[in-house]
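In this view, the complex is presented without one of its protein chains, the others remaining in place.
And now, subunit A:
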Amino acid sequence: MLAYVLRRLFGAIPTLFVIITLSFFLMRIAPGGPFDRERALEAKVLENLNRVFHLDRPLWEQYLYYLGNLARGDLGPSFIYRDFSVQQLLGSGLPISIQLGASALLLALLIGSVLGTIAALRQNSWIDYGVTAVATFGITVPNFVVAPLLSLIFGVWLSLLPAGGWGNGGPANMLLPVITLALPQVAIIARLIRGSMIEALRSDHVRTARAYGLPARMVVIVHAMRAACLPVVSYLGPAAAALLTGSVVVETIFGLPGIGRYFVQGALNRDYTLVMGTVIIIAVFVVVFNLIVDLLYAALDPRVRYD
C-alpha cells in the first residue's frame, strides 16, 4: 500500500516536470514582459530590474535557475505584487480557495447523492423527471451566469446576503459562492448516482439483502449505495480540477481573495513566477486528488487491488 503510494507520487514527477517546462517556455514565448508599462521605464531602471530578477540571462539559464529554486521549495518573488513572494501570495489565497472548493464539493456530494438516489428509487416518476431536468439545467447554465444572477437576486433585490466580499469567511459570505460552485457538480453527481443506483438496485447482492428481510432504508444506504458511489468516486478527480478552475470566475464576481484571480492577473501582467506557482499548485492538486481517488476506489471495491 505505502509502496504503491510512493510509486504513484514518484511517477507524477515526470508529468509535473513536463507541465512546468511547457508552461515556463510558453509563458516566455508570449510577447511582452512583466515591466512593460504604458510609458516605458527608463532604460537604466529597466536594466536594473531585469538584472535583479535574472531576466537578462539567456532563457535556458533562467530555466535552470528556476528549477534549482523550485527544488529547494522556493517559488520566487512576484513581479507585480512587489514585496511579496509567490509563497506568501499563494499562502494567503490557497486556504480560501480550498475552503470554498471543499465546502462546495461536500455540499454537492450531499445534495447530489440524495437527489440521485431519490430519482433512482422513483424511476420514471415526476420526481425522476424533475431531478433530470434540474441536472440538465445545472450542467448547461455556466457559472458566470449563475453567480451574478444569485448575487442580483439574493444580494441586491432581497438583500438577504452580502452581494460579494469575503468578510473573514463568514457563512453568509460563503453561501452564494459555494452554491455557485456546487451547482454544476450537484447536477453531474446526481446524474451519476441515478444511473449507477438504478443498476445497483437490480443487482444480486441487493436482491439477497432484500430477501434476508433487511429494512428498505438499510438496503439502499448500506448495500446499494456502496456500489452506486463508485462512479462518483472516480469523478472526484476531475471535479476537484473543475472546482479549482471554476473558482476563477466565482472569485472575480464575488470579489474573494483566492488564488484564481492571481492566475488571471498574473498571466495578463506576465508575472512569470506567480503564474508558474499557480500552475504548479493546480497540477499538484490534480495529481494528489487522482491518487486519493484511486485509493478510495480500492477501499470501496475489494475487487480492485494495488500491489
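Quick note on the criterion: a residue touches a chain if its C-beta (ideal position, glycine included) is under 8 Å from a C-beta of that chain, and two chains touch if they have at least 3 such contacts; residues count from 1.
Rule of thumb we're sticking to: contacts and distances are computed from a predicted model.
Per its UniProt entry, the chain excluded from the display bears the name "Oligopeptide transport system permease protein OppC", taken from "NADH-quinone oxidoreductase subunit J", "Oligopeptide transport system permease protein OppC", "Imidazole glycerol phosphate synthase subunit HisF" or "Cell division protein FtsX".
Here one chain is not drawn; of A:G116, A:P148 or A:G258, the residue touching it is A:P148. Among A:V86, A:V178, A:V248 or A:V293, the one in contact with the hidden chain is A:V248. When the missing chain is restored to the complex, the residue among A:V5, A:V134 or A:V264 that touches it is A:V264.
Residues of subunit A that touch the chain left out of the display are 15, 18-19, 22-23, 26-27, 29-32, 136, 139-142, 144-145, 147-149, 151-152, 156-157, 241, 244-245, 248-249, 252-253, 263-264, 267-268, 270, 275, 278-279, 282-283, 286.
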